[in-house]
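What follows is a set of notes on a single structure, which appears directly below.
Note that this complex is displayed minus one protein chain, with the remaining chains in position.
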Amino acid sequence: MSIFINETTKVLVQGITGKEGRYWTEHMIGCGTNVVAGVTPGKEGQTVEGLDVYHSVRRAVAQEKVDASMLFVPPRFTKDAVFEALDGGIKKIVTIADGIPLHDAVQIRKAALLEGAQVIGGNTSGVISPGKAMMGFFPYWIERVYKPGRIGVMTRSGSLTNEVTAMVVKAGFGVSSLIGIGGDPVPGTRFAEMLPQYEQDSETDAVVIIGELGGSMEEECARMIRDGLFTKPLVAFLGGRTAPEGKRMGHAGAIVSGGKGSVKDKIKAIESVGGKVAQRPRFVGDHLKELLGK
Amino acid sequence: MSIFINETTKVLVQGITGKEGRYWTEHMIGCGTNVVAGVTPGKEGQTVEGLDVYHSVRRAVAQEKVDASMLFVPPRFTKDAVFEALDGGIKKIVTIADGIPLHDAVQIRKAALLEGAQVIGGNTSGVISPGKAMMGFFPYWIERVYKPGRIGVMTRSGSLTNEVTAMVVKAGFGVSSLIGIGGDPVPGTRFAEMLPQYEQDSETDAVVIIGELGGSMEEECARMIRDGLFTKPLVAFLGGRTAPEGKRMGHAGAIVSGGKGSVKDKIKAIESVGGKVAQRPRFVGDHLKELLGK
Amino acid sequence: MKLFEYQAKETFRKNGIPTPESVLITSENELGAASEITGYPLVLKSQLLMGGRGKAGLIRFVQDRAQAERECGELFASHFHVTKILVEQAVDIKNEIYLSITVDPVKAKYMIIACAEGGVEIETLAAETPEKIIREYVDPDNGLHPYQVRNVAFQLGLTGDVLKKFSLVLSNLYKAFLANDAELIEINPLFITGKDDVIAGDGKLSIDDNSGFRQKTYEITRDYFDTDAEYESALEGIPYLQFDGDISLMCAGAGLTTTVYDLINYEGGTVANYLEFGGPNYKKAVRAMELCLKNDSKVILVVTFGTIARADVMAEGIVDAIKRLKPDRPIVTCIRGTNEEEANRILKDAGLVPLYDTEEAVRKAVSIAAGGEA
Partner (left out) sequence: MKLFEYQAKETFRKNGIPTPESVLITSENELGAASEITGYPLVLKSQLLMGGRGKAGLIRFVQDRAQAERECGELFASHFHVTKILVEQAVDIKNEIYLSITVDPVKAKYMIIACAEGGVEIETLAAETPEKIIREYVDPDNGLHPYQVRNVAFQLGLTGDVLKKFSLVLSNLYKAFLANDAELIEINPLFITGKDDVIAGDGKLSIDDNSGFRQKTYEITRDYFDTDAEYESALEGIPYLQFDGDISLMCAGAGLTTTVYDLINYEGGTVANYLEFGGPNYKKAVRAMELCLKNDSKVILVVTFGTIARADVMAEGIVDAIKRLKPDRPIVTCIRGTNEEEANRILKDAGLVPLYDTEEAVRKAVSIAAGGEA
C-alpha cells in the first residue's frame, strides 16, 4: 500500500511553471506519480505537461480532487505556500526548499500540527515509493538505489541517502517508501511521527533511518519502540560519530552542544530498545539481514 | 445536575485580592460555590476568605484541583488572564470585565475554540445555578428572581435579566442554570454553543433566551432547533423591536444595519422552528406555561 | 468611535494607501489655496459621519472656481451643520471596488469583504447580489497571508500591475486595521484609475472604544454628533440618543432601557430621549436628569433593576437630583435590585411614589404624557 504517497495519490504542484517545477513535474509523472494540476499565481490558463495551471490552491481544489501538494517554491515564499496548501484542505505537503527561515519553519510546523497535516521538509529530496510515485527530486533512474522492495527508509540527508540506500539494495533488499525528513533544524515532520505509518504498512518489513549528530529525532524513534508503538526491526546509520564537539558539521540541524545530540547518546538510545546502529553504510545491509533472519 | 457550574465545581478566582474580587468571592461562597483558591500576581501567601492566594494560575493548579476560573480582572488585562487560565488547563472561564478591547475578544474566543474551552463573557453578570453555585455577581439574595427551578436562562443583558427572570418566577417557575453570555460584540461563548448542555441537563425543562437586536446569536439558536440539536421548548424575549435602524441602542453588540440583526428577522427565525417570542417580559411566563402544558 | 473621512484618509496615507490629493478646509476663504493643490475639476466633500452623503447633496463635483465658491458656500450654510469640507482632486476613474475589514464574531476571525462593484453601500450589495461578495477570513494570530491577498485579488478579476497595487493596498489596510484596533475599516469606493493606479476614493474607520488605553484618542467634538444633547452626554460618557417624543428615559442597563423604549411604543407613548445611567454611571443621576430636563418631555421615567448599581444609591441620586434641579415635570420611578427596600424608603421619604413593576411604570408615564394625573 506504500506510505504517504502511492500511484493513486492525487498530487498538486505549487510553483509548477518555474524551471525546477516543470523539470521535476515531468520526472514525477515519469516515475508514475498521479499529478493532477499545478498552481502558479498569475499563470492560470497555461498548461504544463498537459496539466491545467491555476492562480491559487483554492481555485485548483475547486476543480480537482487533490490529496497532496508538492512545493517547488523558493524558501522565502515557502511559508505562504504551505499555509495556502493547508487552507486548501491538503494534509500532505512536501517542500524541497533549502533555506527556509528558521522562524518560518517553526510557524509551518506549528500550523501542520494544528491542522493534523504532514509537511515533509524543507531541505529534502522529498518522498518516493519506488516504482509507484515520487514527490520531490529523487534520481529514481539509478536502479541500484531506488529499487522497489520492502525496506522503509527515512533520512535527514540527500547524498548520504543515495549512499546508504545503495548499500541496502546491494545487500539484496529494496525500498518500500522513502521519506526525506530533511536536514533543517525544524523539519515539518519528525522521524518518530512517520513510524506509525511504517508500522501499519503491510509492504514494509523493516525501517532504516539515516540520521546524524544533533537534535533528538533518533532518540524520539527509540522512545516509540520502547513504548511499543513501533515493533518492526529498525536499523540506523548515523553520520558524525567522530565529529568534534562544537563545530557545525553536517546540516544546520546538526550541532552538538553540551553532550546533547551526540551520536554516542543516539546509539545508546536506539540499542537500548533493540534497534541496531550500523557503523558504516555497508553494515546497514548486514544488520537488516540479521534482524530479518535472512 | 445543572450546567457549567454546580456545588461540586472547584472554582479558582483570578484577581481575588481586589475589592471586587474579595466582595464577590464572599458572596459566591455564600451562594454555595466551592471556591478553592485565588490568584493575584505578587500576593502569594495572603489569604482571602480563608483561601490561599497564589502568584499564578500555574502555581495554584499545582496545589489545588481546579475545574473553573472566575476572573475579576480589569478589561485590559482580561486577555492575559484568560490565556493564563487556559494554559493552566482550565476549560471553564467566566469574565465579567466590561470593556474588553474588541481585538482582544477575538483572540480570546479563538483560543477558547482551539482549546475546546468555554469562556463566558465579558460584559456579563456571570453564571448561576440558583441554590447551588454562582460565578460572577448575581443578586442571588433577591428571591423573586433567583429562585431554583427547572427553566434554563441565557442572556445578553444584566438588568433586563433580572426583569425577565422575575417574570419567569412570577409565573410559577424557577431557574435551573442561568448563563450570562454578555453584551459584547464578540462574546467568548454564544447562545447556540450552550444549547447542547441545556438539552442534556435533566434539571432543565425549557430554555428562555434574553436577546436583543443586532448580531446573529438568536438565529443560530433557531438553526440548532431546526437541525434537531435542541428539542426542548424555547422562549425568547428580544429587546429593541421598535428601535430605529442605525442608532446604537442597547449593548455594543447590538447594531442593526442593512436589515441584518433586526428583531423582526430574529422573531421569524425562532418562530419558524417552533420557538416562541414574547413581546413583553410578562408574556415569557405565559409562553412557558403554554409550551410546557401547564 | 467613528472617524471622519479626512481622518480615515490620513490613516490610510500613514499606512501607505494612496488617496487623491486633498486639503481640509473650514471656511470658504481657504478654497483658493486648496484648489491650487488639487487643481480643477475637484470634489467638495462635506465631512459628516452620516451615510448617503452623495444622495443628500453633501458631495459636489465642480469644474471651476466660480462653481466651487458657490457650492462651497451652500454646503457651509446647509442645515447639516457642515464645519469641514475636504477639497479633493477629481480622479480619472476606470473602475470602482468595495473593500473593507471587520470582525466575524462567530468564527473569531477578521473578515475581509470585497466586491468588484464599489461605490454602493455594502448592505445594499449584500442584499441584492450576495453572490458577488468576496469574503476572506484572517486568523488573528497568524495574520494576513500573502496567498489570501492574492485570493481576493484573483476573485476580483485583477491582473498585472493593478493586482500588485491592489495587493499592497489590502496588506496595508490590514496593518491599519490592526494598528488602530478598528471595528471597521472600509474603502468604498477604491478607485482603479485610467493609469491603473489604485486609490482610496472614500474612507471609513471606526475605532473600538475599549482600546482607548492603547490608541491615539481623538478629541470628541460637536461634529461627531447629530445633536447638541448627544454631544454633551458623550462628553459625560452617558449613552444618550435624542428623539422628539414626550417621555424622557432615565434607565439603567442597555437591555432594560431598550425594553422600556419598546414598551412605551407598545403603549402608544413617544420617547424624548434614550438615556442609560447604569453601569459605571449609576452615581450620575444629577447629570442624567439635567440632560433629560433640556428636552421638551412631559415626564421622566426611571426604571432600574441593578446588582452592583445599587438601588439605594440610585434612589438617593434621584432624590438629590430633584432637590438640586427642581424638575418642572413629574418623575415616575421603578427602582429595583440590590437594597431595593432601602431605595423605596428613600423615595417615599422624598415624597415620590415608588413603583415595582416596569409595565405599570411605563403605563403611568404614558398616561402622564397624555395629560393624565401624575
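The chains carry the letters A, B and C, assigned in the order they are written, with residues numbered from 1 in each.
Convention: a contact is a pair of C-beta atoms (placed from the backbone, for glycine too) under 8 Å apart; a residue touches a chain by one contact, two chains touch by 3 or more.
Quantities reported herein were computed from a predicted structural model and do not represent experimental measurements.
> Quick check: which displayed chains does the absent chain contact?
For the complete complex, the undisplayed chain touches A, B, C.
> Give the residue, chosen from A:G38, A:P75, A:G88 or A:G131, that touches the chain omitted from the document.
Per the contact definition at the top, the residue touching the missing chain is A:P75.
> Considering the complete complex, identify which of A:L113, A:V273 or A:L291 is in touch with the unshown chain.
A:L113
> One chain is left out of this view; which of B:A111, B:M194 or B:V208 touches it in the full complex?
Of all options in B:A111, B:M194 or B:V208, contact with the hidden chain holds for B:A111.
> For the chain left off this view, which of A:L71, A:I210 or A:I225 is in contact with it?
Of all options in A:L71, A:I210 or A:I225, contact with the hidden chain holds for A:I210.
> Considering the whole complex, which of A:E44, A:D67 or A:E163 touches the chain not shown?
Only one listed residue reaches the unshown chain, and that is A:E163.
> Could you please point out the subunit A residues that touch the chain left off the display?
75-76, 98-103, 106-107, 109-110, 113, 125, 137-139, 141-142, 155-163, 166, 183, 185-187, 190, 210, 212-213, 215-216, 220, 237, 239-243, 246-254, 257-260, 279-282
> Could you please point out the subunit C residues that touch the chain left off the display?
These residues of subunit C touch the chain that is not shown: 139, 141-142.
> Which positions on subunit B touch the chain that was left off?
With respect to the unshown chain, the touching residues of subunit B are 41-42, 44, 55-59, 77, 80-81, 83-84, 87, 107, 111.
Here is the rule we use: only the chains that are shown with their structure count from here on.
> Measuring centre to centre with CA averages, how many angstrom lie between subunit A and subunit C?
Comparing mean C-alpha positions, subunit C is 56 Å from subunit A.
> Mind checking the centre-to-centre distance between subunit B and subunit C? Centres are C-alpha means, answer in whole Å.
Inter-chain centre distance comes to 28 Å.
> CA centre of subunit A versus CA centre of subunit B: separation in Å?
Computed value for the inter-centroid distance: 49 Å.
> Where in subunit B do residues touch two or more of the other chains?
none
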